[in-house]
Every structure is written in C-alpha cells, then in structure tokens.
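This report concerns only the one structure given below.
Removed: one protein chain of the complex. Kept in place: all other protein chains.
The letters A and B name the chains in turn, as written, and every chain counts its residues from 1.
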Amino acid sequence: MNALTQVAGYWMDLTGIFAFAMSGAFVAVRKNFGVFGVLLLAEGAGLGGGLFRDLVIGVVPVAFTDCGYYLMPVAAALVVFFSSRVHRHSGVLAVIDVCDTAALALFGVTGAVKALGHDFSWPSAVALGVASAVGGGILSSVLAMEVPSSLRWEQDLYVLPAVTGAGSAILLDAFGVLNGVTAPCAAVPAFGLGLLATRHRWRTPRARIWRNPFSGMRHQPAQARTASTADSERTQLAGPYNERRQWVATTSSRVRPAKVREG
Amino acid sequence: MNALTQVAGYWMDLTGIFAFAMSGAFVAVRKNFGVFGVLLLAEGAGLGGGLFRDLVIGVVPVAFTDCGYYLMPVAAALVVFFSSRVHRHSGVLAVIDVCDTAALALFGVTGAVKALGHDFSWPSAVALGVASAVGGGILSSVLAMEVPSSLRWEQDLYVLPAVTGAGSAILLDAFGVLNGVTAPCAAVPAFGLGLLATRHRWRTPRARIWRNPFSGMRHQPAQARTASTADSERTQLAGPYNERRQWVATTSSRVRPAKVREG
Partner (left out) sequence: MNALTQVAGYWMDLTGIFAFAMSGAFVAVRKNFGVFGVLLLAEGAGLGGGLFRDLVIGVVPVAFTDCGYYLMPVAAALVVFFSSRVHRHSGVLAVIDVCDTAALALFGVTGAVKALGHDFSWPSAVALGVASAVGGGILSSVLAMEVPSSLRWEQDLYVLPAVTGAGSAILLDAFGVLNGVTAPCAAVPAFGLGLLATRHRWRTPRARIWRNPFSGMRHQPAQARTASTADSERTQLAGPYNERRQWVATTSSRVRPAKVREG
C-alpha cells in the first residue's frame, strides 16, 4: 500500500512538473524565444521551486538526480515547440490552467511534507511549501522579463492553493495523521479552493492605500497605465491566444469600473 | 556580557531585516502588487541576502530556522499594507532610508563575521558580507522588474556602507580584537559613511567612457533617455511619494548639467 502511494505521489509530482513546464514553455513561445529558450524556461518553471526547496533543506536537488524529473519538462517543451495545434485550441490552455492549480496545491503539500521530514518548524515548512510551489513560475517569469503572476493583484489567486495545501499538510501533521495516504488528500481542499478562485475570478487584495480614495494615491492614471500596458501587452498576443485575450479583456472590464470608483 | 551582546546583535539583525523588508514592501505597493506580492517582496528583501550567504557557506539558512527572522518581514509587510499613513508621511521614508543604511552596515559586518567563523579567507568574507547586505535589495528589485539600486550610478552609494562594514570587521579580526563587543562597533564607521553619502548626495563613479567627452560615447541622448525614463518612472509616483520625488528632481537637476558638460 505504501509503495503504491509512493508511486502515485511520484506520478502526481511528474504531472505537476509537466503542467508547470507547459506554462513556462508557453511563455517562451509567446516571447518568441529559440528552442533552447523554450527548454530552459520549461526546466526552470517545472523544477525551479523544488530546486530552491532542496537547496534550502540542504539535500542534493531531486531535479538533478531523478531522471523523470528533468525529462518531464523536456517533453513539455517539445510538445509546445513542435505542435502548433496545442496553441490553437483554447481548451488546452484551460486544461493547463487547471493542472497548474492542481500542481500548486500538490507542490505546497509535498514541499511542506519534505520540510517537516527534515525537522523544520511548521512556519518554515509552510514557507518552503509555498516557495516550492510558486518558485518555478517566478523563475521563468524573471527569465522572460515579466512580472511574476504570483505578485500581481490582477492575476488569479496563484499563491492561495499553495498556502492552503501547505497549511493542510501541517494540520494533518499536528494531529499526527500525516502519512502516504492522507498527504495527497491534503491537496484536495487546496485544489478546490484554487478552482473556485479561478471560476469566480477572485483577486488578491491590494494595499489599503490603493483602495482608499483619500489616502493620497490620487494620481492613479500613471500607475493604472502601467497595469493597462501589461494588459495590452497580453492583448497583443495573436491568433492562438485569442480566447485568453478575450478572457483578459472581460476581466479588465470587470475590474476597471471598480478602479474608477476608487480613484 | 557575551549573552547580552548576542541578544543585542540578534535585535540589531531583526531591526535591519525590518528596515529592508519595509523597503521591499514599499516597492511592492508602489508597483500595485497584491497582498502576496507585498509579503513575498518583504521576505525577499529582508532575508534574501542572508539566505544567499548561508547557502554559500553551506549551513541551513537562518531565514528558515529562526522564527524571528521570517516573522519580521511579515510584520513590515502588514504595516505597509494596511497603514496608508505610513505612505503619507515623508518622515517615514527618511527613517527607513536611515535604517536601510544602518542595516547595510550591520549586514556587511555580520556577513563577514559569519564567513570568517566558517574559515573563509578575508576577501571571500568581504564578498559574502557585501552580498548578504545588498542581496535582499537586488532580489526584490529583480522580482519587481526594476534595475537594482545598488547597480545604478545615480542612486546613493548603496554598496559603500556594506563594503566599509565588512572591511572594518576584517581589520578587527586581523588585529585579533574581533569579539561580541567590537563587532557591532565595526558597523559604526560604515553607518557614518553611509549617512554622509546620503547627506551630501555622493554618487557612484561611472565608467571612464561616460565621463570622457572624446571617448566615443557622443550620442549620449539615447542612453541619457534611458536614465531619465527611470527618473520619470519614479516621478510618476503619486501623492505619498511627493517628498521623495522632489528629492529625485533636485538630484537630477544637479546631475544633468554635468552630463551636458560631458557630452
């Protein structure tokens, strides 16, 4: 049973890495990078978070020792690189979004479990879980010179599934019921919350100074322009990203009135 | 006595982390990031340098083991996130600037002392001291897609206090008088020098090719435009950053004639 769970956990890890790597490869293709750029961004997005976690814990990074871990991003990069069909179907992007959410939840759990296994305290374990979940996306964004999605308020709640997953694992451990069977289950509420956040377009709260009309941030246009530049940058995406563009446009139009009310 | 010094050193560390984290959180709010962005940038700015130092030395990063270290940036992030008053008072920014300078000096000292304690040679110790002092600021700038202040010549002498602090610690060690009492004292001249640099607006020297009118960099406008774009980006900051904006404007007007003379 335990061996079975381990195998299941291993394949869930690989799926998460594949999903992250697909996102990284999409960014690279969107930015018109070469084949090595697509490979590097896929590897960075898929393995960056776990690499950081392992370096902090002080073990040789699994990203460089387990052959499945570093071949998964190669596969994702090849799919994104050679298939033009994968860019055309908006369903693919939706599936990747869902897989990304699942991967965030899962990596939050596995990161926290690994940290607990190496005698870290529970807040450190939560921090490491979150870092291993969002680290890959941040690394690939930085390499592609984009502001990471996990920092931007107008993006989906990227960090929430990771925090929830890591927190659930900590709770299970506190009640002494953290084992190979319950650990994957800890990812389920985090995944559900992430899906809810995507579905209902929950946004990350911004600093109070941006929400309070009398707080002094009156000359918002300059900043708003920055935000809308980022949007229009995304909107410049042609053809295959049409669906997503429309989605962004819808979001913006939902968000903007609120912004005007604030200003 | 020694225990007292350790406690004092610990609290000085926390103060430095708090100051760095405030700077990081301010950047995040200025960039209109969400709450997770503010948290991540505060943690990155406060702990990034020490994390790098500990990874190089090969110990488990204190940023993930000591609860005070990772809670301090959370506190800084919450203050910057929820208080709009902290953005309105220019005095707050001035205090943070002074605390930043102190933190740079202090981190330079503690980084060098920790490296010496792990049998690094003195140039490596200086390098690690400087890296642990400026690392956090560089990390948060990279995450926010800004050119790090420590690299830009038109910023204050960011690196100088760190270098002086690390150098003083090395000198004390060379004379065999480095201990719990003298180590914090090594930060004092570095802090003083940093304050002097801020007060008199000392700038980092630029490469000779930028200063020599006959060296071939004649078509400076293109590059100067880049610099002024960075300025105007800062000037776009509304309301609460007014004072700082004015300060930047003053600086620019002092600097620009010299640039014209060069061209």
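Operating definition for what follows: a residue touches a chain if its C-beta (ideal position, glycine included) is under 8 Å from a C-beta of that chain, and two chains touch if they have at least 3 such contacts.
All values derive from a computational prediction rather than experimental measurement.
Per the touch definition above, the residue from A:M22, A:L41 or A:L128 contacting the chain not shown is A:L41.
Per the touch definition above, the residue from B:V159, B:L172 or B:A190 contacting the chain not shown is B:V159.
With the whole complex as reference, residues 55-58, 120-121, 123-124, 127-128, 134, 138, 142, 145-148, 150-153, 155, 158-159, 203-210, 212, 215-220, 222-223, 226-227 of chain B touch the missing chain. Although one chain is not displayed, its contacts with chain A can still be listed: residues 28-29, 31-38, 40-41, 43, 51, 55, 58, 60-61, 64-65, 67, 70-71, 80-84, 87-88, 142-145, 236-240.
Assume only the chains that are shown with their structure count from here on.
If you average the CA atoms of chain A and of chain B, the two centres end up 29 Å from each other.
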